[in-house]
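Partial view: only certain chains, each at its native spot in the assembly.
Letters A, B and C mark the chains as written, and numbering starts fresh at 1 in each.
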Amino acid sequence: MIEANLDSIAQKSAFRHINPGTKLLLALGSLILCLISPSPVVPLFSGVALSLLLLGPGKLSPLFYGKLLLGPAAFVGMSIVVLLFMLGGGTAVWQTQVWWLNLSITTGAIRESIIILCRVFGCSISLFFITLTTPMTDLFNGMKKARIPIELVDMMMIMYRFIFIIYDQAVEIWQAQVMRLGYSRPKEAIHSFAMLSGMLFISSWTAGEDLIHAMDCRCYSGVFPSLDQTEPVKIPSFLLVVVYLSGLCGILALTLTTTVFP
Amino acid sequence: MNIILEARDVRYRYPGGSEVIKGISFHVRKGEKIALVGPNGAGKSTLLQMFNGMVRPVSGVMLVGNEPIQYDSASLRMIRKKVGYVLQNSDRQIIAPTVYQDVAFGPANLGYDEEKIREKVTHALQHVGLEGFERRPPHHLSGGEKKRVAIAGILAMDPDVLVFDEPTSDLDPAGSEDLMELLDELNQEGKTVVISTHDVELAYPWADRAILMLDGRILQEDVPEIAFGNQKNVRKAHLSMPMILELSQELERRGFIEPGKKPRSILDIIHSIQKVATDSQQCKKLGTITVCNVDRSDDVSIRTWLESREIIAIGAMGTRAKQRAATEHLTLEFTYGVIDKCILRALRGKDSLILTTTRMVDRVSQRVDSYCQESSVSIQVLQLQGSEPDPQTVRSEQAVSKADNSKM
Amino acid sequence: MHIMEGFLPWQWCLVWWIIAIPFLVLGVIQLRSMIKKDRDNLPLLGVCGAFIFILSALKLPSVTGSCSHPTGTGLSTMCFGVFITSVIGAIVLLFQALFLAHGGLSTMGANMVSMAIGGPVVGYALYKILKDTSVNIYVTVFLVSAVADMVTYIITSLELALAYPAAVGGVAASFGAFFSIFAVTQIPLSIVEGCVLALVFKYIVAL
């Protein structure tokens, strides 16, 4: 799960050389426009456009991208089913009676659900665009520039560094347990998992103490250096993003009342 | 010998990553000692983890006991019971709050009853020399002791094959030597032992066969003398040539030892030099080697026996032998490479005593025997036994016949 | 269980962000004073945060598709208190969104309220109450963790219900629907997580 984390993909992204600010502007701009759009057109358009950008010039593997999109499907599926039955408006297209419960799906509910689905699609892809093209290390720099409290950013950097170390430990402990036939019965599985978590907690704590030492050895006085340089803002790519976002705004204005379902 | 592990053109790639095992075929015979050597990142650990089904190759077949590994959970349980795996880092493997609980983890998951679990744990702890440690918390143990607990945890499941990932990393030299000796003991009991390591000095004298790995492929696979003797491959695999081998190549180039001889120990190299230099002028009286089986001589006081001898050096082989030496307060001269060192002493006309366990007694005579045959000398191997008042006169049948053989 | 990116209408995203931010600000202020008092707290908090992230990313055995966040936040609440936990929880949620495409940025406010604030606050209150009673410490840990877990799912259901009230019966009916549909997996899960945390606690004490 973590070996194939999105951050390592971002480290190798074909868009790595583009200024992080430019990328964030594109992704966050699209995200906000998708979110406030009352019609499904903008999210659909933006989702498809960004996907093509990622798969085309971004050289992302389509198989991997597909898997990524399917990830949240379970949550969406379950929630949409609830929404379909609950939301109202319009005329009923399908009705059934389960025991005493009257269940109906109305055209209004379908229309609403489609809008939500499209919004999830558009917004998620905007989020994926950030995570697949901009490594955390670049984001930390951006956060510092954006005046996010320095303690918070420092803590995030330490967390980022240690996530990989602790994960490796977790995997090793898990392997050792499985090799000795751990997790073989449900009750025993809970026990094994608790042992793993406890061990991990203790080794994390000692790792934290070692970190204090390591920082002391380097004369720590409260400064976390930032990355030496980030890619400069390039006018063409920046303008391209501005033009694209303006276009998206235009589409938003034109399709305020568009619906895809009667 | 039967093939117990086999890989047939196995390949592996991390999900969404690059290929780490790029087509490997080889086999391990029952009772062999195999060393898998290569630089960090060569794929050694991944390959080892295929043996017990922790890693499933994306193509190719892994066989255990001539049966392809099935990856359903029942078969995997069987495989993991058969092929025990000891992780590099004992701290990741030992996680229960006490030594007993940790060693009992495997047997408990095999569904044994209390009685049997206790028996297995006691036996396993005895084996690694940690009786009495049952209630200790593992994080208060030394590195070597932790390693032994980790091994006991695997032994308690009674596997046929033992796989060790970097067994001697983090151990100090004495700890490493002890561990290699333990591996030898286990091998003598019929376990097949596979280790991965980058300590060529340890692997060279120990292994029956060495497999050089680089970048997910096998570079060379042969007896250690050949596998480690190829300067080009050794360099390619980011290893160093074993000191002994490097020295012998230099000596050979200068004609101090016969060409083609590949010494595996200091004894071998001394012998080779001696042979060329003096061409067997062994005229002086040789020393003797007395073997004391600590498993059968509980009633003898070694100390008393020693008092009646002149200056003698004592070596101990095996965990129990060392414990015995400690309880009798004997100062040990040799604790590793014991037989060779005693032969070296004997060649200089001095006597020595080896404390060892039943299983290793034969090892001594075999080694001395083979040395004697090769170099046409005759070193007496005596046995110190409980029932006999003066062991010096009682040469065991075996030792006599061996020594006689060597005189031929 | 996270509300995913884009699922809530923007008005509600805003509402939950506004509710969450004071906690975050208080947390950062507390964090700042803690670090000022002793700089060593920063690395310790950082590493513990990483631990909580990992714990939340590991799948609980035998219950597929679960994420054991409260196990982590519960531990953190007991160590560092509510406000610091809300900061750590916020970072964990951000990392989950960016690393694992789990949750989202616009819905992060809502997820924070349920996971990094609501659960810990109720759990912490319960912990304070039970601490001075004669209830066994492991039972306390179990109850705190299980209840914090349940509270998280109740708040999540409420958030969904408020955003999408039912045509018939309004928010209450919608809440009932969301709650009962998630309850199928979440009630056993919170019991399991309670057990796990109690065992973890026992284990740590044993060492």
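Keep in mind that, in the parts below, a contact is a pair of C-beta atoms (placed from the backbone, for glycine too) under 8 Å apart; a residue touches a chain by one contact, two chains touch by 3 or more.
Remember, it's a predicted structure, so these values are computed and weren't measured experimentally.
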(message) When only one copy of each protein chain is drawn, what copy numbers apply to the whole complex in this file?
(response) A x1, B x2, C x1
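As a working rule, only the chains that are shown with their structure count from here on.
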(message) If I rank B-C and A-C by number of C-beta contact pairs, which comes first?
(response) A-C
(message) Could you work out how far the Cα centre of chain A sits from that of chain C, in whole Å?
(response) 18
(request) Mind pulling the residue numbers of chain B that touch at least two other chains? (result) none
(request) Would you please write down the residue numbers of chain C that are in contact with two or more other chains? (result) 203, 207
(request) Would you mind writing out the residues of chain C in touch with chain B in their complex? (result) 203, 206-207
(message) Which stretch or stretches of chain B touch chain C in the complex?
(response) 97, 137, 139
(request) Over in the complex, which chain C residues touch chain A? Could you list them? (result) 1-7, 10, 13, 28, 31-32, 35, 39-40, 42-51, 53-55, 57-58, 60-62, 65, 71, 75, 87, 91, 94-95, 97-102, 104-106, 160, 164, 166-168, 173-174, 177-178, 181-182, 192, 195-197, 199-204, 207
